[in-house]
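What follows is a structure written as structure tokens; I'll ask about it next.
In this view, the complex is presented without one of its protein chains, the others remaining in place.
Up next is chain A:
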Amino acid sequence: MRYLKRTWPFHLMLLPALVFLIVFNYVPMGGIVMAFQDYKPWLHISGSPWIGLDNFRLLFERDDSMQVIWNTFLIAVLKIVFNLVTPFAFAILLNEVRQRFLSRSIQTMVYLPHFLSWVILGGILLEFLSSDGGFVNRMLHGAFGIKPIPFLGDGDWFRFTVIVSEVWKEFGYGTIVFLAALAGINPSLYEAAEMDGASRWKQTLHITIPSLIPIAVVVGTLALGNILNAGFDQIFNLYNALVMDKGDIIDTFVYRTAISDGQFGFATAVGLFKSVISMVLIVISYRLAYKWANYRVF
């Protein structure tokens, strides 16, 4: 009683958030039982027949779902790698620019795409990368005489386009955290190296890069949880029937099997498969980030 008397305002303040959290986050979690059912909308969860692990067996037996898992993994891993390496290198190069105005202008330009949605960027890229006289193909043809490249019309090119455009959108934003780390390096390290006659390249190799490694480890580790996140918004707004075999990912697959085909039980199972693996990876990655770099969110 004394506890409640002292803390009731806290509970009251948490109440609104808690209500929404329960309704929109925890109640849907109960719905994952559908993964073990042959769910029929008119029978609801209570009346639909239970089929055990059949949906999961189907997931591993169907060729299309296995292909989708592989696509997702491949695209996501490449995105993680390039979203780490590109900002890392870009930040080091940008740090060499001494003219403040120039550095600021470059930053302003590279941060911008992060804030635009994939609907806007998708609309832009569909036109910009079109093999039918799109801007990029016109430039390539004009400069090198290259035949039009099907950036969005061929499976392998599509994967390439998805990864490059993702990095294009996010690398600037990813630079921020590295720039902050660079600003935190003790200047006396460079002064000492200068005295010893170390060139700028040597300084970069022995001071700059080692100082960035811890933060890179944290960023990289935390990205582990995204290993099955290939980017629904992006793929959904860029893909088409031509690239379905190599460009379809778990999230788009779940959307289509549920909303277009009405296989709710199967779609739930595929989604659950992804959620569980992601959860395990996120927990592991946060543990590691805490152990290696003392990083914590909460």
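A few comments on the model shown:
Here is the rule we go by: a contact is a pair of C-beta atoms (placed from the backbone, for glycine too) under 8 Å apart; a residue touches a chain by one contact, two chains touch by 3 or more; residues count from 1.
In this section, contacts and distances are computed from a predicted model.
Between the names "Cytochrome c oxidase subunit 3", "Carbohydrate ABC transporter permease", "tRNA 2-thiouridine synthesizing protein D" or "Succinyl-CoA ligase [ADP-forming] subunit alpha", the one given in UniProt for the chain missing from this structure view is "Carbohydrate ABC transporter permease". The chain not shown here is touched by just one of A:L125, A:I149 or A:A223, and that residue is A:L125. Across A:M66, A:I146, A:A192 or A:M279, the residue that sits in touch with the chain not pictured is A:M279.
Contact residues of chain A toward the unshown chain are 3, 7, 9-14, 16-18, 20-21, 23-32, 34, 45, 90, 93-94, 96-98, 102, 105-113, 115-117, 119-128, 132-135, 138, 168, 172, 176-177, 180, 194, 199-200, 203, 225, 232-233, 236-237, 251, 254-255, 258-259, 264, 267-268, 271-272, 274-276, 278-279, 282-283, 294-298.
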